[in-house]
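Got a structure for you, written out below as structure tokens; questions coming shortly.
One chain of protein is taken out of this complex; the other chains stay put.
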Amino acid sequence: MNRRSVLLLTVLLFGYAFLYGPILSLIVYSFNESRLVTVWGGFSTKWYGELLHNEQILGAAWLSIKIAAINACAAVVLGTLAALALVRYRRFRGRASLEVLVTAPMVLPDVIIGLSLLLLFVSMEALIGWPAGRGQSTITLAHITCSMAYVTVVVRSRLAHMDQSLEEAALDLGARPLTVFFAITLPIIAPALAAGWLLAFTLSMDDLVLASFVSGPGSTTLPMVVYSSVRLGVSPQINALASLIVVLVSSAVAIAGVLLYRQEKRQA
Amino acid sequence: MTQPPLQPAPGQEPSAAPAPSVCLQQITKSFGSTYAVNNVSLEIQQGEFFSLLGPSGCGKTTLLRMLAGFESPDRGRILIDGADMTRVPPYERPVNMMFQSYALFPHMSVADNIAFGLKQASMTRQLRTERVQEMMELVQISALARRKPHQLSGGQRQRVALARALARHPRILLLDEPLGALDRKLREKTQFELVNIQQRLGTTFIVVTHDQEEAMTMSSRIALMREGQIEQLDAPRRLYEFPATRYAASFIGSINLFEARVLRQNGDEITLASSDTDSELQARCSEKMLPGMRLTLAVRPEKIHLLADGELGPNRVRGRIKEIAYLGGVSMYHAELPGGKRLQFSQSNVLALAEQPLRPEQDVVLSWQPDSCTVLTE
Partner (left out) sequence: MNIPTLRRPVSGRRLIIGLPWLWLGLFFLLPFLFVLKLSLSESVLAQPPYLGLIREFQDGMLVLAINLGNYQLLLDDSLYLKALLSSLQIAAISTLLTLLLGYPMAYAIARSPRHWRLPLMMLIILPFWTSFLIRVYAWIGILKNNGLINQVLMGLGLIDSPLEILHTPVAVYIGIVYSYLPFMVLPLYATLVRLDVTLLEAAADLGCRPWKQFLRITLPLSMPGVLAGAMLVFIPVMGEFVIPDLLGGPETLMLGKLMWTEFFSNKDWPLASALAAVLLVVLIIPFMLLRHYEQRSQEPAA
């Protein structure tokens, strides 16, 4: 039995090393003086400086953040509605199709979704004149469609585990259904909503394929800039950018994790 | 003591006699192909402590939920204080419920939990605070006002749930297995407190339980349910002493059942013969029975007493003691009759003895009064 534990532990450690090694290498190389990112030339933070003056990257980052934020808010609303529908209503017309529609965006390849959305936007433009040219709004719409699927999964799980008699108790005490939702359900599923928001935000910030398909002139997102830079080979500024992103996200996730943990303990 | 309800009962008709608090008329509800509740009708008067008793699946919880408004019956009507509430949603009924899981709102303090219903009724803050105070004192949890549910023990949570459900001074309070999660000592204590509170407030309490002891202790009337229908509706004493069916007799407490047929009847004195024993059995039966009719004779263990050697008595049977269960206050004995039938009888341990007064394999003669047994036709 002990030998097995050692074996498992080794695999686990290897797995984590595998997962985190590349990320660490990114960060280490971002401090490399040499332009040839992987050949060490000394310690330097100049790439961070250059990065912060790179208009193209900064502009793209700002666009991405805007899109991601709007997308996250809309995805949370739509995803929560879908989760409510699937958990609270046992039977309704279109339930089976809603289940499929809510799962598919998470699993189907982005290229298919991106292509199909582009075709939709082109046809819509031809038919009703909107969207007039693709850009921030089309990217946002595409992201919302995919993000809401993830939000639904997260919220649905929390909702399903919630004691339904809480809602019944509120109804019994005189609260109308809408009040029940805002006064009781929402506070209880709030962590899931927050997690969903973050998830949607992250996915949007990270998306390359969808944005490439449905963007237009002047709307270049951060991943698109990174991609075009990276196609040409390694770039130290990208390393710096990568490191910043990793640190930012890790701290955010760590904080969220701690907050969630504390709240779960309190509501036990 | 009961203040007028916050919502006036809609459409109340003026009548001479007070309308029953709750009136169920031919309520039927099925889930899929099974009947959860099958054509149930009953009336509950204001101020009653009423229990719905039965095993799981008998429909008692479904009935309660229909009263609360969480399910609607497929057929039948629900009248509360004379008004038809069959299709009225739960938040518009003058009924409140105490849930089995307590269902305390985890993100609110005890005080806020209790105040929730009052907020929905648009009570002013001043009045709300007073009412919450009053409720907390009623169930003795005033010290816990600021705490959150997860910081409370099971018994404390139960009190909060009770206070919250009573805060709006409902005419009717529904309780779903209120004592199920409590340990035995706490259960006994809480039973008395519940009865006290109910009598002080004059609220109609309707309790769902599977625990017959609980129902017997607290209720003014019990509806014994079985497979969606009411088996017997009676006060506890009548239910116990005069069960109407074999099921009712077996469900509550212990019972001895004899398959018998009628020999003769003289007024309300009836004589039966049973294959389980040689003696003729005497009982009381007000209905007209014909000789040869098949009946069941039911007699409770505590009604059977020992006869001394040579002593005579009605319903005299011989038996040999096979098993003894010592329960502290009483001892339960199983005696085997000549035909093989086992008879249960109990004796209070009136004297403090180190050994049982009766021993296994001891031969005894038992007897019971004709008044103390019941004749059952079903």
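For this structure, a couple of remarks:
When the chains are written out, they are named A and B in that same order, and each has its own residue count from 1.
The criterion applied here is as follows: a contact is a pair of C-beta atoms (placed from the backbone, for glycine too) under 8 Å apart; a residue touches a chain by one contact, two chains touch by 3 or more.
It should be emphasised that the depicted structure is a prediction, and the values quoted were computed from it without experimental measurement.
Among A:I57, A:I139 or A:I238, the one in contact with the hidden chain is A:I238. Remark: the omitted chain is touched by one listed residue; of B:F31, B:F192 or B:Y326 this is B:F31. The chain not shown here is touched by just one of A:A104, A:L186 or A:L259, and that residue is A:A104. One of B:Q25, B:N38, B:S72 or B:S109 touches the chain omitted from the figure, and that residue is B:S72. Not every partner is drawn; the one left out touches chain A at residues 1, 4, 7-9, 11-12, 15-16, 18-23, 25-26, 29, 36-39, 78-79, 81-82, 84-85, 88-92, 94, 97-105, 107-113, 115-117, 119-120, 122-123, 126, 141-142, 144-145, 148, 152, 160, 164, 167-168, 171, 177-178, 202, 205-206, 208-209, 212-213, 223, 226-227, 230-231, 233-234, 238-239, 241-242, 245-246, 249-250, 253, 257, 261.
The criterion applied here is as follows: only the chains that are shown with their structure count from here on.
Across the complex, chain B meets chain A through its residues 68-70, 89-92, 95-97, 99-101, 103, 105-107, 116-117, 120-121, 148, 150, 164-165, 167-168.
The touching residues of chain A, counted against chain B in their complex, run 163, 165-166, 168-176, 179, 183-184, 187-188, 266-268.
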